[in-house]
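Here the complex is missing a single protein chain, while all its other protein chains stay put.
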Amino acid sequence: MQRITIDPLTRLEGHGKIEIFLDDAGDVANAYLQVPELRGFERFCVGRPVEEMPVLTNRICGVCPEAHHMAAAKAADAVYGVTPPPAAKKLRELLYSAFFFADHTTHFFILGGPDFIMGPDTPVAERNILGVIRKVGLEIGGKVIQARKYGHTTVEIIGGRKVHPCTAVPGGMTKAISEDERKEIEKMGRWAVEFGQFALQVFHDMVLGNPEYLALILGDAYTHKTYYMGLVDANNKVNFYDGKVRIVGPDGTLHGMYAPNDYTDWIAERVEPWSYLKFPYLKKVGWKGFADGAESGVYMATPLSRLNVSDGMATRWPRPNMRSSSPPWASRPIAAWPSTGRA
Amino acid sequence: MSKPKFAMYWASACGGCEIAVLNIDEKILDLDANFEVAFWPAAMDVKYKEVEAMDDESILVTLFNGSIRTDENEHMAHLLRRKSKLLVAFGSCANEGCIPGLANLSPREGIFECAYTSPSTENPDHLRPRSAWQAPEGTLTLTPLQSVVRTLDQVVEVDYHVPGCPPESHQIAAVLDVLIAVVKGEAELPPKGAVLGAGDSTVCDECTRKRDIKRISKLSRIQELPMLNTEDCLLEQGLMCSGPATRSGCNSRCPNVGAPCIGCYGAAPGVLDQGARLMTAIASVVDEKEPAAIDKVLDGLPDPAGTFYRFSLAHSLLRANRAALAEKP
Partner (left out) sequence: MSDRFEPVIIGFTCNWCSYRAADLAGTSRIKYPPNVRLIRLMCTGRLDPTFVLKAFSEGADGVLIAGCHPGECHYLEQNYKALRRYQLMTRTLAQFGIVPERLRLTWASAAEGARFAEEIATMVEEVRQVGPLNWPTRPVPRVEQASGGAA
């Protein structure tokens, strides 16, 4: 049996290697994604003060520390049974939205994007952000840099630091923002909306506008029909900070909805002897192996699944004509997503 | 003439160091203009095999972030040491072990126990990840976890240190400027072993908060101090702050926004052990003389080792809990 090893995984946060086994006909017989790292947050957070968690768990991931910072702060709120004052909640939501903007820009242009912008056949030396900037030019490259800068600067104003913010504490935030800071954030936010439209156009032109990519994305190789999970508000619109976790099946029917503190009723984790990472699955469906479909407890918790579980975004669509052009995600649920060939 | 090669690698790390490097914004173009990026898993697709095939010392500078937690981490430290002329311990994990170094306060077995039998884990067969596992198609290997977290300079020789969790982007930009000047022949390399991209004092010295009374009769947790003001020293307001023992260079970012310094820039210059210096600092400001009264104040610090050594445990004098150190490597 022939074997292909991809080590390490690149252009994503976290460590991984892939082992692919080919049968005699040269078809994939099986493939394993192994995570060769374990730092033990599960253990060393035990016994530490709860107010430390927002800064300790940050370090789970330096690409999305805001997510861990917020999750820990919300858990700490719950420990004390307190609700942060409205201003603190708004600051957290704003910080988190700025993070989403910065993070998705990082993903789209720096981590995943080079595959599409440069093309999967581009030499390794070019298939990265530096290659992207060389290809798209300084004007567009500069916009990407500016977008990340604005996102991280907003995080810094509210969270104290660009990476690993420090201001969310049990019951609120350690810092308010000044009127000048509010104005600065507003200015950057308005620019960010424009940039979002620009990025959508890039996606439209470079990915959807390329028949080869479109065939790839919508083809069988990239189709993965599973359960989908995401946070929604009371109106079933996407929410990033708070709300209930909604789960739908591969065909879009509701599987269930739960408050985050009930997660152990809904989610369980499976251990495999060949990876440090555990494999979460839907408890009520059960673990049926590495299979997709309604019979398997495997689920997705991603940007795509957020759209699939919700009735839409809570904010207005930034550019009405984009809706009319009927992108492939117009009819929910969408099962395919470019997995960006990060390996 | 071909450009000198640059590499960045993460061992046991979170990726924050790479984001901090990307956050130098437009300066990333200077990196591109002056270096050929030869290896950087976060940003490009070069594989380990290709690094193995590179000539020794063919990389001019490698920014190595992350601590040494697994055999693979150790192997990569040796490999990149061999391939690089200059090896930089970049960020808190590589320099001091950082927050994941807190794992050294308990034996490795506890990590497995906690991770693979947690309330959310269904593991009736008591499975554990294994260094080698026979899959139907072939053997899968998984790098073993070592008994304790080590820092880069405990494993290989290190040329320079850039502290911080993560290093502040303006400091990274300054370090990059130095490297570029060296490449252009406009500057000499700093002396070996130098700490780059940081200040030469303490966070307290950079902090703009007023220090005055220097005496405290109670240590409180931040959620017990809703009335913290924005002008006075946080420590003097009764909040544990790592500023007195922590190296400057961040512009006292956390105290500026009402959060205590958590010590991410590591031990201040001349300080051998960050935690010991913090113990000295706290013992000096507690305004009690009777053992029972002192104990009462210290009860306000429920986790002294975790607080004093939040970032620097793996590089401290003791490095780890006794039972963790006693385990087989």
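Think of it as A and B in the order they're written, each chain with its own count starting at 1.
FYI, a contact is a pair of C-beta atoms (placed from the backbone, for glycine too) under 8 Å apart; a residue touches a chain by one contact, two chains touch by 3 or more.
Computed from a prediction, not measured in an experiment: that's the story for all the values here.
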Residue of B:135, B:156, B:174 or B:228 in touch with the missing chain, whole complex considered: B:156
Option from B:7, B:179 or B:282 whose C-beta touches the chain left out: B:282
Absent chain, residues of chain B that touch it: 48-49, 52, 71-72, 74-76, 78-79, 82, 105, 143, 150, 153-158, 272-273, 275-277, 279-280, 282-284, 286, 288-289, 291, 294-295, 298, 301, 303-306, 308, 316-323, 325-326
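Basically, only the chains that are shown with their structure count from here on.
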Complex contacts: residues of chain A adjacent to chain B: 1, 3, 6-15, 19, 21, 29-30, 32, 34, 36-44, 46-49, 51-52, 55-56, 59-63, 65, 76, 80, 106, 110-111, 124-125, 127-130, 133-134, 138, 141-142, 145-146, 148-149, 152, 159-164, 166-167, 169-171, 174-175, 263-264, 267-276, 278, 283, 287
Chain A-touching residues of chain B, taken from the complex the two chains share: 10, 12-20, 22-23, 25-26, 28-29, 31-32, 36-37, 40-49, 69-70, 72, 98-100, 102-103, 105-106, 108, 110-111, 113-116, 118-123, 127-130, 133, 135-138, 140, 142-143, 145, 165-166, 169, 221-223, 226, 228, 253-254, 256-259, 262, 264, 302-303, 306, 310
